[in-house]
Every structure is written in C-alpha cells, then in structure tokens.
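Quick one: the structure is below, questions incoming.
All protein chains but one are shown at their positions in the complex.
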Amino acid sequence: MVNPIYLIVLILASAFLLALLHRINSFFAYLLFYLVNVISLTVSGIWSAGLLSGNNTIQIFTAGFYPPYSINLQIGIAESVILFLTNLILFLGAIYLWEKFKKEGVQSFILYLTLSLGFLGMILSRDLFNLFVFLEIASISTAILIGLNLDQRSISAGFKYLIAGGLISAFMLIGIIYIYKDTGTLSLDLLNAVGSTGFSQAGLIALFLLFAAVLIELKPFPANGWALDVYQTASPGLAAIISTASSGAVLFILYKLLPLASPGIIQFIIISGIVTFVSSNLIGLKQTDARRLLGYSSIAQLGLLSAAMGLMGKFGIDLLSWQGILIIGGLFINHFLGKAGLFWISGLVDKDKIGDWSVLFKYPPLSFLFGCFIFALSSLPPFPGFWAKWELILTIFRNGESILAFLILAGSFMETAYLFRWLIKAVKGYNSSSDPSLKIKLSKLFPIFIMFVLIIYFSLIITNLKSGFNFNLLLPLIGGAIFFALSWLPARLKTILLLFFLALATYYIYPRLTGISRYFGLMFSAGSMIFVFANGNSLKSRSGIFENLTILISSLLLLLTVKTTLSFFYAWELMTISSFLLLLKGNKSARSALTFLLFSIASAYLLLSAFGLAYAETNSILWESLAMLETFKIPVFILLAAGFLIKSGVAGFHIWMPGAYAEADDETTPLFSAILSKSGIFGLWITLGIIGEVAFKGLSFSMIIGWLGILTAFWGSLLAVFQEDIKYLLAYSSMGQIGYIILALAVNSHTGWVAAIYLSINHLLFKGALFLAAAGLISRLQTRKMYQMGGLIKKMPLSFITVLISIIALSGVPPLSGFGSKWLLYNALLEKGWYLQTGLAFFASTIAFLYCFRLIHTVFLGQGKPAHKQVKEASSWFIIPQIILLLAIMILSMFPHLFLQPLSNTVAHYLQPDLSWQGNTVFSSLGYWNGNLIMIVTMIIFMIPLIWLLLRIPAIKKVRQFNIVYAAERPDKPETTHFAYNFFAPYQKALGYLVKPVATKFWLGMSEAMTTLGAAFRHIYTGNGQTYALHIIFFIVIYYLITGAG
Amino acid sequence: MENNNKPVNLGLSAADRELFCEALPVVRKPLQNFIEKFLNWARANSLWILGFGTGCGAIELRPLMTSRYDMYRYGIAPRPTPRQSSVFIIGGYASVKTLKRIVRSYEQMQNPKFVIALGSCTINGGMYWDSYNTINRIDAYIPVDIYIAGCMPRPEAIIAGFGKLKELILAGKGEGANKYADNFEWYKANQRKIIKDWNMPDYNW
Amino acid sequence: MLEIINRTKEKFRLTDLKKQRSDLVFFAVPRKEAVKIITYLRDLENFTHLVLITAVDYPELNRFQLTYLLHNYNNAVSIGIKIMIPRNKAEMDSIHHLWAQAATYQRELREMFGINFPGSPGIEENFALEGWDDIPPMRRDFDTKAYSEKTFFPREGRISYDPREYMKVKLYPEDKEE
Partner (left out) sequence: MENSIFLTILYAVISVIFITVYGLFLNGVVIKIVARVHGRFGPPVWQPFLDIIKNNAKRTMISHGIMYFLGPVFRITGGIGTYLFIPAIYGSVMFSNLSFSGDLLLVVYFIFFGQLGMALGAGESGHPYSAIGVSRGLSQMTAFEFPFALSIVSLVIQYQTLSISAIVAAQQGGILNWTMITNPLATLAGVIALLGMNMHSPFDIVIAPQEIPIGPPTEYHSAFLGMLQTNRAIFNAAKLILFMNIFFGGATNIFLLILKTFLIYMISVVIGVSFPRFRTEQSIRFFLKYPLLIGILSVVISIFRQGV
C-alpha cells in the first residue's frame, strides 16, 4: 500500500509546483491540480478497498520517533473510508468549483490543495499536536478561500471564521499544553492507554478545553454564528465542503478523542449536541434564506452526530460495532451526501429566498434530485438516515434516556418542517412571474448526480443490511422504480400495468394474511384496484402519479404483512412519503401537503417513540411483544393510539385531513379518502388488538378513544354541512365516517369490531364512489364549487345514480348497507353501555343527512346552468369503477349475511361473539335485523305507487327547467333561481358557533409560537464578530459550569 | 303532435327558449260516463282556490276564510300555488301588467280548472273602463266560468258564486281549460294584442 | 323661511316666487341652474328630504313644468322648485346623485310623460307599462278613452253619461224643464 507520507509530500510539492507551473502554462497547472485530486482519491480508495478486504491497519511513525517528536499517522478502516469520502467530496468539489477557481487564479488551487492536506492530516494523524497543526492548516486555508470571493460579506465571513479559529486554537493549544504537562505524551494511543482516569484535576480541565475546542469546530449552539455567516455567504461549492468534508474531519477527530473523554465530558458532548440540534432546528423554522437554512440544518446534523457519538460513548457501544456504524455511519453518510448535494444545487439555482426556488419547476430532473436530498435529510426511508434514526432512537430508549429521544424527535420534526416547506415552495411555488431560466453547467450537475447515485447506493446497502434482503420490504421500492422507468408511457397503459402489478402483489400477499388483516387486505388491494382505474382518464403520461401509487398501495399491503415494528414503521413512512408526493401533484395542494406531511411525521414520531419504549422494556421489535408490556403499557398505548388517531384525523388533529383529501389530484382522491384513511384504523385495530384494554385508575382509554371518535364524527359531519366545495364536503364527511369507525373499534367488543370493519368497507365503497363521481364532475365542469353546478341529473344520469345510492348508503337509511353498519354500531354501543355516545352518534348521523342532501341537490337537482349545456356524462374511466362500487353496495345490501357472517366468525377468533344468526336475520342481545327481507319489502311497496303513477303517464307532460310557478313571474336566469349557496343558513345561525375553526387556530398559533421562538433565538446572531467570539467564551464557561466536566 | 313544427316561443331569446317547454295545450276530453259524474262531484266539493289579489277583491276574500263566512265548510280551501289549485279567483280590476301574470298563473293550473272573476272591473272595466291600462273584460283573455258582479261583491255573493260554480261543475260544464285549448289561437291573439313585451313562452306549463 | 329664501335669492336667480303657506314656498328657476340650487338647498339649507318630483303638461305652452318638492326637517318648511322645460326637447338633468330614490321618480316621469333624464340609473326600464308603444299616457294629448276602446274589447251595453249633466239631472231634476 501507498505510504501516506508520499501523499502528503505529493500534495505539498504540487502546491509549490502549481505556483511555478502556472507561470509557464496554466493548462498544465490545472491538469496537475486535478491529477493530484484524482491521485489522492484513488489512493484513499485503494486503502479503503484493501482494508475492507482484510488488510491490517497501517501505523506510520516519521523519523522513527514517537510523538510529539514525529508525525504519527494511522490508516485503519474508519480512517480510510472517511478519507476516501473526503477526497471524493474534494474532487467533486474541485470539479464544481472549476469556474470559480479559474477566475480567482492559481492561489485558490493552492489553497484548495492545502485544505485537502489539512483534512488528510486531521484524519490520519494520531497525535494531538499534529491534529492541531493540520486543523490550523485546514481552517486558515478555508478562511482565505472564503475571503478570496472578494465581496464584502464573504471577506467579513472569512474574517469571522479566522477570529473563531483563533479562539479555538487558543483553547486547544492551552488544552494540549496542559495535557502534555499532565501526562507527558501527546500520542493518542498512549493517552488512550492512560484514559481519562489518569488525569489530574488540571489535566481534566485541559481535556475539557480540548474537547470544547473540537466541539466548537463542530459549531455548537450558541457558538456558531460565525459558521452560519460562512454557510450563507461562501460560494456554495465551498460551503458544501465546509459542511461535509471539514465537519467530517472534525467529527473524526472527536471520534479519535472519544476514548479520552471522562463521563462528565461525554455528558458535555451529549448536551451540547442535543441543544444544538434542537435549537438550530427551531431557529431554522423561520428561515427563508436557502443557504442559511442549509446552514442551520448542517449545524443541527452535526449536533445530532456529536450527541450520537457522545451517547454511544455513554452507553459503551463501540463505534466500530455494527450498531455504532449503523447509527453514526448512517447519520454521517446521510448528512455528508445530502448536504453536499443540496449546497451544490443551491449554487446552481443561485436564489437566496426559498420562495424564488420555484424556478426548479422547469427542471424536473433537478427537482427530483433536490427532493431526494430533502427526503434523505428528513431521514425518510429508504435513505440511510431512516435506519440510523430508528436504531438511534431505539438505542436511546433501551438505555433509559427517553427524554433525549423525545428531544431528538422534536428536533427532527422541526427540521422536516422547514426542509419540506422549502421543498414545497420549490416544487409548487411556480408562478409565471418568476424567471425560469437557470444556467445549468454540466460541471456542476455532475457532482450533484454523483451524490445522488451514492446516496441511493448507500440506501440500498443499508436497507439490505438492516432488513436482511427482505424482498417484501423492497417490493414497494422496486415497483416504484419500475414505474419510474416507465414514466414515459401513456397513462392508460400504465393504468393497466399498475392493475396487473397490484393483482400480482395481491396474489403474493393475500395468502400471507390472516384474520381481520384479510379484510383490510381486501380493502387495500381490491379497493385500490378499483380506484386506480380512474387514472386512465388522462391522455397524458401523468408522470409522478403511478410511481407513488405503486409505492403507496404496496406499502399499505406491506403494513398488513409485517411482523416487526421496524418493518411496520418502514412501510408506514413509505406510505407517508408516497401519499405526500401524490398529494403534491394536486393543483393547489402546497399548503395542504405541508400540513399533511407535518401531521403524518408527528404521528410517525409518536409511533416511533412508542416502539422505542416498547423495545426498551421487551427488548424485541416483534409486534406481539407489545402484548407483554407491563411498565410501559400505558405510555406505549397512549403514544400508539395518539399516532394512529392523528393519522385517522381525529377531531382536534383533523386539520390536515380535509385539505389532503380535497386538494389531491382528482383521480387519486378516492384512494386517499377511501383507502389511505383506513391505515390509521388498521393501526388502531392492531393497537387495541394486541395491547387490549388499558385503563389508568379506572379510566378506560378505550372510552376516551370512543369519545374522540364520536366527537370526530360529530364535528366532521357538522363541518361538512357548511362546505361549498364538493371535495371539502366529501373530505369532512370522511372525517365524520372515520369517527364512527374509531368509535366502533373502541367499543372493543365483537359487535363493535364487526361494525368497525363493516363501516370501513361501506365507507370505502360509498366514499370512493362519491369521490369518483366528484372527480368526473370536476373533470367535466372545471369547478369544485357546488353552487356553480346544478340540474346535472339530465346531463350526467349515471353519476347521479352513483351519488344517490352512495348517499343513501352513507346516511344509513334502510334498505341499503349503511343501515346495517349503523345498526351494528348502535347495538355495540348500547351493549357496551355507552348511552350518551349513542345519542350523539345518532345526532351526528342525522346531520349527515344535511350534507348528503345538499351534495345531491345543489349538484344534480335544481336549475341547470346554461354554461353546462354541452356537458356530457363523465368518462367511462370514472363511471366503470363507480358501477363496480355500486354493485358491491347493492350486493352488500341485498345479502348482508353473505359478508357479515364470515366477518363475524373471523372476529369471533379475537373476541367473545355476541351476534347470532337465524337464516338472514342477525340477532344481538338487544335487537334483530333482516336486511334481505327489508330490501324485498321495500321494493314491493315501492312498486305499487310506481305502477299507479306509470298508469298516469299519458296525462303527463314533460316540461323544462323554467316551467315552475314563480309567484306568477318567470324566473330571470338559472343562476339566481338555483338555491344552493349557503344552503343551510339557518343551521349556521343556530349551530355555526360550534364549527369555529378552533383547532385550526390552535395549530396555527402553535406553529406561529414555534417560529416566533425560533426567531427570538435567532436574535443572538447579530452578525458581529466580537459577539460571536463572546458566544464561544460563554459556551465554554456555561457548559463547564453546567456539566462540571472534569 | 301539438306543435306542427310551427315556430313557438318567439317572444323569448334563443337562450331562454331552451329553458321552457314548447308544447301547446290540448283538449282533454272528459269521460262521458258515471265515473266522470263521480269525479265531478269530488271536484265540486273540493275547490282549492288560487287567490289572485289584484284589486280590492282580495280584501273580500279574507272574511270568507274566517269564522264568519267559513268557506271551508263548502270544501273550499286556499292553496298557495297554482299547480295545486282548481279555482282561480281574479280579485278585481286587472291592469295590462297584471294580466300577464294572470295568464301565466292560469296556464300553470292543471286541467280541469275554473275561473271566478270578482267585481265589475273584471266584467266591463268598472270604474276604470276608460283607463289606458286597465283591461275591460277578462273573458277575452282567459275563459271565465263565473262572474260575480259588484264593486266589490260581498262575501255572501262570493259564496253564492261558488254555489253556482259547483252547479256548473256537477253539470259537467266547467270545461274552461278545454275551451282555452280549443280557442287557443284566439285567446293568444287577444293577449298578445295588449301584452307588448311578451317575454314568456306561448303556453306557460 | 324668509331668511332662507332671501339667502337663496342672493345667490341664484329665482322668479315667480309664490308663498303658498307659511311653510311652503314655490319658485321657478331656469333649467340650467336647477340642479345647482337643489344641491345648495340640500347641502347648505338642510333640505335633506326629497318629497317628490312631478310634472305637469302644458301642451298649449308647449312646455312641461317639473316640480321638485324639498323638505327641511329642522325648520319644518318645504320648498317647491318649478322648472319649465320645452315639450319638444323634454330633457332634464338627473338628480339621482343627490337622492338615490330620485331615480325612481325619474323613471316614472320618463314613462308617463316622456321626459328624459340622461344618466339616471335604469331610466330605460319599464316601470308600470311593460312594452308601451303609444305616446306617453300622461301627456294631455293622449286620449285614454279612445285608446281603451280601441284596445280593451269594451263590453256592449255600457251607458256612459257626462257626469256634469248626469248629476245635474239627478240632483236638481226641477231645473230640467228650463
């Protein structure tokens, strides 16, 4: 293997040579520069390959002496990998910076080489003093490189960097001197042998100073003002290097020093890291400057990494162990690749304000890369951060530091919030006024693309490592990738393909399901297949829809099959992102998508904490292990229930729901409302099914969930009454129906569960049909406002029939299937003794009549508008699935026992059955119901008056819409004759106070408060170098006092 | 069949024409047997009135409903919409503007329908006989079954008028609707003569 | 009252001043100044209430006389402003900007007398006579009896009397012989 000394010499020599060569021929100089970069990269690559294939660690001592009299270098696996990555970034960075360097002249090449030398030393060096020297080399060359930009802000930033660097070196030097005085050596190996216990009191202080200096290099809160200015003003290519390579090198120093740390210092590292992580993310919330935002994110990530390192130290986990690599390596790779990519993209876009990033709209491939990096940074699957976060959180919980875990989750949540705000602004914020031209240089695109390839590569590696090549887990991603590759195909073909794929997936997964999961499987697979069909309506390729549909549906199916909480969480997050991306495809969905994502992530983090707590107690990630909980039974139950309830859109947390259902693409909305909403129900069912009844001091949690359910039903219905937008009406109606399902589940009895599943299936059928009908309407009328429609029964009779049957099923009027579900629900409630809930449920179900009638009346009845004279029936891509759904409703209604009897038998495996059957009549302990007979009786009675009226047909004259009695006048125009707007004005007068947007205001207030808090924190960054210096001093003093390190 | 491809509803704009039914009324022959007698009996004893309070006659209808004259005991009841009524009461003088509404309302009633016109004004214009805006005789525009003279007729007179109407109906002579359909062209011509801004369909279904 | 008239007189040319009652004064003004005077009376003399606008037809003078009646609530006095406009060019400035309800009066005047008020809202719309196509019915050269007989199918059998002669005979039958 190549001796690293040669590399150092090469770099130094070529730095000198460059200056000479440049005078002769600048081309050769540039060639030399890139050659050196390539050589370093290759050499470090060879080292890594060698070491990974089992070669021994190399130790090098110059001049045969031990430090401090010589340079001591070591190349182990960790060193070589980090060095390789650093060189890679440096190499790609050099390509990226090519134009800038060419403009600034040879000195920037030289400085860049010096910088790389500094990194090399920092990574390889094994003694304190040399570490210090290389650190200085790196930081001085960085400062000058920043300053070379020659604009006022960059120079000032570079100068602040120098001030901070000076202070840091002062502390570091003091620390090193005293350590040497105390121990007589500077070699890390020898020091490690001494250990922190071998230090005197003064030596411990020195150690503290040393660690503090290293930490400050990692930009902890609040001593990071200088770094932020650097991130914001330095050229993005450089900022990427500072954020990734130099931070990586410093982190590596921390890693090397970690064995020296005393418990107090470890505490110090942890607290400093967590505080930095949380507060940076908090401040980041308010940021609108793209690079500063990236800066906060970088700082936060470094905080998280250092905290994670500290925690590993505290828990005694070897960083080179499998777990340590997964956590630290995962987080590091994630940050390293993602952040570099984002910084480089920010250089390409070259817009300060995130609002101006909408120019990305014109460059789908770049948007795609951008989105990938954002997802990676938000630690969503399958990116490395996801697995690292899971492992980290579980490890923290396992070691009893729950509060830290919650803090980290809170910080991640905020980071996700601002990153996605940025993403949405970039993807959806497009308006014609923004200038869409970008100068895309291949030299700049290439490094970004490499980052993307690497991050995907590492994702796959880690996913496979962690999940053990589980084909099921990769199924959604493979499906998504296939459709991504096929995205050029027309939508109709892809629809057929997707149906085929779904059929295969169902065929594969369905036999693996048992019990109630089968019913959910039926809903998820068969239901999806019906709804996917509507996507064929479009003649365009509808790129971005099918990929996500595939991922969404297969991850839903995956949810049903998984045995472990990890796989569940993985599928859950996949479902979240894919549904978020689908939602983002809607026309005006930006705001709703963000709300949806935030609530989904919050819900996911609640689940994650629940899984963590459960793991802490049972030391198992199997779902079944949750049943064995003792200590943490209540908190785990609460966290799980809260997570799933938020995802179901329970009252108070419902504000994401209407927007998500209403603003999504019209063709995908049925899927959202009818199927995706059941994922929360499924989770809730698992929770109730596995953990069972939980009570705290006699207060049953099922009871609380039941009340939440019924309140959701009530508010959902009431809110739906006052909507003017057809999709919002349906969305709120879904909220109401989900409320019933939650209520029925919470009853936790046989009838209750049967009712819940029956309600779910019913809801899927009628709400899917309604949303499909709405999609058909919107596609024909180009409006969503119901009062702009009217009289469409004559134009779109099939859609009318769909809506008619669906609302009868929805409102629970016999003889259709809705009544069966209502009957089961009330019986369950009454048997359980939830009497007041029954009353309220009844009230809510009568309120449903209001919006049902309004839906059908204002759209299909009343006066048709002249503007819609030419409107035709919706396309058959919408109508066919509707007919299928209607047939299903009719069959369920005619022969309820065909479905209910097996369902009831299945549920009987879980709970004591209370329903019995006699022929077609179902008996509960309270009442009985024969759906079949009711249907027949109703039909017969219906025929008699119908025949009488049919006999009168010769006397009947068919008239047109204006042939109405109108106080002896003739109506003026249909628009003013159609009574539709604010249809329930008296109801609004009487009960409108109940639907004031309290929840919305509360959440808006919360987010306002958070951003304000962040902004308040932000005020400590005055932009003044002296203040920043003061922060550094404060940081050291305060942390010393708090942790009492030493 | 009613409309032999003759252009209709020409008073309406092309856009409005699509909003109105274009058919014209047809004669609905009564059955010539005992069933019709029975039905006529029912019709005579269930007179639902559409009060058209054009003039002072409307005042006289109020006491008719209240306890003193109690028209309900004769099976007479007010109805709020022409669709459901069978007797159209024109309560006094009718201006040209009102006539338009009278025609609309009359045409919106269902066959068989009867008209009672109250007061001198409806008979020959009464005290407004030479006004530029008050029509002189209602029966030139819609078929009238009963005229009740007076300025205004008292409620007793109106009840007597209803009695006469009953007799007419029982005798099978209350065929105003058919008469209107039969002489539709004539009635329309008369109406059109004075209703200048004809912005309604030819027959208001 | 007197002061008001005097003050107004100082500023505008008022003619044909006639004190009808202690609290009601009529005067004539030229057509061009009418709106100015009405505005003045409304804004500076507190005649905030437009009681009516009406017209009289003088075919013999070939003129219409427009009368605007204004009322002052503070002093409980009224002023009638008379304006003569030529019959062949029956046009007057609209005052709907002073009182929105004036538009209704003006619509009526236009329909019944054929006096135009350019710019008044809805002035072209029908008021009571939908689709009238004869000369405006309130003009004195319009023969309403002839119109009615021509239009409304007069019923046979009506006997009409000259009221003056008829009442004479009815009330003083003894004079008949003379």
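Residue numbering begins at 1 within each chain, and the chains themselves are lettered A, B and C in the order written.
In this section, a contact is a pair of C-beta atoms (placed from the backbone, for glycine too) under 8 Å apart; a residue touches a chain by one contact, two chains touch by 3 or more.
Predicted model, so just to flag it, every value in this text is computed and none were measured.
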Item to complete: Can you pull out the displayed chains that the omitted chain is in contact with?
Response: A, B
Worksheet item: Considering the whole complex, which of A:V959, A:A999 or A:I1020 touches the chain not shown?
Response: A:V959
Response to the item:
By the document's definition of touch, the residue of A:F979, A:F1002 or A:F1034 touching the omitted chain is A:F979
Discussion item. For a quick check of understanding: of A:G165, A:P814 or A:G1014, which residue touches the chain that isn't displayed?
Written reply: A:P814
Practice prompt. Kindly state which of the options A:G158, A:G175, A:G480 or A:G862 is in contact with the chain not pictured.
Written response: A:G862
Discussion item. Under the stated touch rule, tell me which residues of chain A contact the chain that is not displayed.
Written reply: 791, 793-794, 800, 804, 808, 811-815, 819, 822-823, 826-827, 830, 833, 835-836, 838-839, 842-843, 846-847, 849-850, 852-854, 856-857, 861-863, 921, 925-930, 933-934, 937-938, 941-942, 945-946, 948-949, 952, 955-959, 961-966, 977-980, 983-987, 989-991
Worksheet entry | Where the unshown chain meets chain B, residue by residue | 21, 28, 30, 39, 42-43, 45-46, 48, 66-67, 70, 72-75, 77, 79-81, 83-84, 86, 110-112, 177, 205
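Assume only the chains that are shown with their structure count from here on.
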Worksheet item: From the C-alpha centre of chain A to that of chain B, how far is it in Å?
Response: 72
Worksheet item: Cα centroid separation between chain B and chain C, in whole Å?
Response: 38
Worksheet entry | chain B to chain C touching residues, read off their complex | 95-97, 100, 123-125, 129-137, 140, 190, 193-198
Response to the item:
chain C contacts chain B in the complex at 126, 128-134, 137, 142, 144-145, 147-149, 151-155, 157-158, 160
Worksheet entry | Footprint of chain B on chain A - complex, ascending | 866, 869, 955, 957-963, 965, 968-970, 974
